[in-house]
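Apart from one protein chain that is not included, each protein chain of the complex appears where it belongs.
Should a chain be cited, it is by its letter among A and B, assigned in written order, with residues numbered from 1 in that chain.
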Amino acid sequence: MNRSFFVSPASVGEASRMSQENPQAFFMAGGTDLLVLRKNKLIHPQAILYLRGIPDLAEIRRDANGGVRIGACATLHAVAKHPLIQKGYPLLAQAALAVASPQIRNKATIGGNICLNSRCWFYNRSPFWRVEYSECRKATGGTRCYVLPQSHKGCFALQSGDTVGPLVAIGAKLHLVSSRGERILDIEDFYLGDGIRYLALRSGEMVTAVLLPEPKGRGTFIKFRSQNNLDFATFNLTLLPPQEGRGSRIVVSSVASKPLRALKAEALFDQGAPGKEVVDQAMKEIPLVSFVRGSVEFKKQVLAARMTEAIAAAGNLLKE
Amino acid sequence: MDSPRIITKRVNRPDSFAKVTGRAKFTMDLSFPGMLTGKILRSPRHHARILHLDPTPALKVPGVKAVITARDLPPVVYGFGDRRADMTVFAIDRVRYKGDEVAAVAAADEDAAHEALERIRVEYEDLPAVFDPEAAVQEGAPQLHDDSPGNIGVRIRINKGDMDRALAEAYLVREDRFDTQRVHQSYAEPYACVADWDAEGKITLYTGTMNASGLQIMLSRVLKVPVGRIRVIQSHTGGSFGSKVVLNSIYPASAVLSRRTGRPVKMVYTREEEYFASRPRYAGRYYVKTAVKRDGTILGRELTFFYDAGAYCDMAAAMIIVCSHRNDSVYRIPSIRTDAKLVYTNKSPVGAYRGYGNPQNTFAFDSQLDMIAGELGLDPAEIRLRNATRSGDTTVHGWKITSCGLTEAIEQTVKASGWKAKRGKRRDLRRGIGMACTIHEVDDRHSDAFAGSNAHVEILPDGEAVIYSGEGEYGQGRDTVFCQIAAEVLGLPLESVRILLPDTDITPYALGPWGSRVTYSGGLAVARAAEEARKILLQEAANMLEANPADLHLREGKIFIRGIAQPRATVAEAAHFALFRKEGKRIRGSGQDEPATTKMDPTKQSSPCSTYSFACQAVEVEVNEQTGEVKVLKVWTANDGGNILNPIGAEGQIEGQVLQGIGFAKTEEMIYRHGHLLNPDFMTSGTAGPFDAPPLDIYFTKTHDPSGPFGAKGVAEVAAPPTAAALANAIYDAVGVRIKKLPLSPENVLQAVREQGGPGR
Partner (left out) sequence: MHLFIEEDETLLEVLRDRLMLTGTKQGCREGQCGHCTVLLDGKAVNSCLTLALEADGGEVLTIEGLARGDQLHPVQKAYVDAGAIQCGYCTPGMIMAIYALLQENPHPREEEIREGIKGVMCRCTGYYKIVEAVKQAAAGGAAR
């Protein structure tokens, strides 16, 4: 059988079947991460299943519940600029706009950003570079982790898509489809918390849409990058203040293999506890382990400072 | 002189059209029939013996045409110019850094080349490695070169004046250590070359070099091929900032591969290779001890300095001499005692990056000067004005300062920045302002041999003029300013003057880009060549018109007789006449600048530079002590580049330097962990971007250099050095925290805040 490398399935069902038939076939939407992983010989796709030829996967529209449905293949640019998103979910628009550069945002999709392969300094590098770190569990199936050398197992590669924090705060759900059926999953349940077995995707399954509930209210999104302006985050903080004593969200993402919520801190925030108490509690609940892009100590200090500022700003927001 | 028509005016670059349409051809854009792709095999080890090297399996890969190692080249050990020779094109029996060249292949395409590299069999035996210069000089440290005990490749000791007396007499002596980091030039175009070793034994090398003349000679030496059989052609070059003056191994490698295969071979660096195996800025460790009087007058400075050279000296051997001298002349310092050590470590070799050590030195010296001012209760601007070098000075090393706008630069900076209202007054807002000053060499004699520039200017029968110069154009504006000079001298419109990129078969020898000398020395040569061409033209015109040459003058491409408003002829007519009359001749003038300078020598006084440029810079910041973020609110620069011939170009140079300065000061670092480079790419190495570019004020002093072409000096490097020191000084003003280590990243700032007593001092 003559197998093509670049395949453009006509439907989600077809794409899903092809993926199940060939475990070495990779879904590609924008390709801005996939092509670099391939170049660095971290993945070895035998085939690319190009999703952007499938109709209706990029649409952004209101859905029946008063929320918004974003097709997984909507580009980050389209998400950032869409009036529905800018008006109803400004933090998501901000987060989409915070990714890299216009050129990347014109190709990278929200589905890709959500499913973005977990990243690590010791993983996302060329073969020449990685010779030094040849035992990386994620890169070579080896026995070591260079981020947590004392660990005996597990991978601490980071969830790195900037849109994920706001999506968790908003309470987004994902529409997952395969040739065998479909399901809706809370976005928080999508991340398994390990750098290698990273997403709760079954064989042949793909994200087809992001479902946003009715808009909740205003908050703060901060992407903290200490150096170059195109870079991934040192951390992302998404903060939603409580509305009538409930529903606050404190989400810290890009610092672990899954986005983190400070649940007890949120409870305190809901109850109207003083900002310092909320922040102190939150910092206890956010386990920062990776020194990638800044030491743990540095990240803690800046995160606490930014969270304090954001809570103060949210207090002002509430007063308006 | 008449009012200038073209020099000092705002004009567009001659190569604008070619570059803005994408038609300008850079080396990577060149294509030749049968051209092969070459790739280098690089050592993955930091320090190892090569036990076994078998390249032959590579030849089995389809599409691979040749593979070479050290055995395929003459056994030449070379250095930079006549400096310390410690390098070979390929490693012979030992690799000394991760990235060291081991072999090379030529193949039909890149994929085949990569596969070929993987097939080459190398057996290494690891040797202990050392990565820190102070560790490398210790007893028992791994030795990189057998003939350099203590890993010291070069040691410079200078003793001028009476430092012991200065220390004894001083009211205050400060002793501080400063550390600066490796950064990469991050030019846009990676190293690339195409080599063609033809059937007649001639090598043609196309590459984006700053130094075609010098490269021709280096290649000749390394390949043992006569200079006349080597032609170096500079393609349009996508930036360099000092790097592309060296003999990169890809040049001889591609030449030898071409000879072996009988086909042209192109080699192009990946961006990652740039970080592993080109020539970044050295990391410096400075132990500075300065003695001053009660009123801030500097009595003397003692310096112990570790220059982390990486695994081979290359041009560092020349650079360390300049680094050990230059910054002693920005202020009047009567006594100097310096011990500078160029130390080998198992990292890639370093090279020149805009400033040639000046940014690092200025960070150390001008940070400390502020600390001294602080202890004496003096304003940092005042202490600089008190000590500033002035026109007419002979400095501690014997350097003669024939023009100097430093005082004007400092005074202007104080005025423009609102210094007096800001300095020391806004700590409650966490805002501060800091300043720094620098000197930069124009021209810089490295050898006793020819150290100047040659040029020809020819006037063609169509009335256009062509400039032949061996100096390079790599974005800095050589083309523009040379065309301006020739157009001014010849009375031609700027559009009628053309210039070629260096081609060693056609353009005459020139020294290259040492110490911002291209406008100065290259410009003098062009002016003289144009002047000679002008004389010949006027003589021919006089013959043609039966007039006296002294009665003729040139304007806008036309020839006028004094007293008559209407032009009598055109330059084209006169040039045509000259060429086609009986015993006709080309109108071609030659010019040379050979600087009347003496080599820099640590043991004696010298006059190594034709002249000197100066600058002062102030930086205003706002510091967030909770996050370490430093917002640069504005930068003021005041630059003495003599008479500014190309204002648009000069502004562009200052602007580019300030952002590079911000990058060096704040965002950029090549991070090594146990000797391994962690971040070999633009993004994670922190390359400054458009949001890092602060509001900028540019001022040029009203200095006219007595010897420069139309009074010009150089501006290409003088605005890069002060930024880091000014920024560090501004942070101190804002929050009372003194940081002596670069970069001033949020993490480093926070650490310093923590160590120095926490926020809110």
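One rule holds for everything that comes next: contacts are C-beta pairs under 8 Å (C-beta built on N, C-alpha and C of every residue); 3 or more make two chains touch, one makes a residue touch a chain.
Given the structure is predicted, the values throughout are model-derived calculations rather than measurements.
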By the document's definition of touch, the residue of A:Val36, A:Leu148 or A:Leu185 touching the omitted chain is A:Val36
Just name the one of B:Asp72, B:Asp196, B:Asp328 or B:Asp681 that touches the chain not displayed here. B:Asp681
Sole contact to the chain not displayed, among B:Gly38, B:Gly656, B:Gly714 or B:Pro743: B:Gly656
With the missing chain put back, one of A:Arg17, A:Lys107 or A:Lys264 would touch it. Which one? A:Lys107
In the full complex, subunit A touches the hidden chain through residues 4-6, 31-32, 35-36, 39, 48, 50, 52, 77, 97, 100-104, 106-107, 229-230
Hidden partner sits against subunit B at residues 10, 12-13, 15-26, 28-29, 31, 185-190, 236-239, 241, 268, 270-271, 474-477, 648-649, 651-652, 655-660, 681-683, 687, 689-691, 693, 696
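FYI, only the chains that are shown with their structure count from here on.
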Chain-centre distance (mean CA atoms) for subunit A and subunit B, in whole Å, is 43
Footprint of subunit A on subunit B - complex, ascending: 42, 44, 98, 272, 276, 624, 626-629, 667-668, 676-678, 680, 682-692, 745-747, 750
Per the touch rule above, subunit A residues touching subunit B in the complex are 121, 126, 128-129, 131-132, 224, 226-231, 294-295, 298, 301-302, 305-306, 308
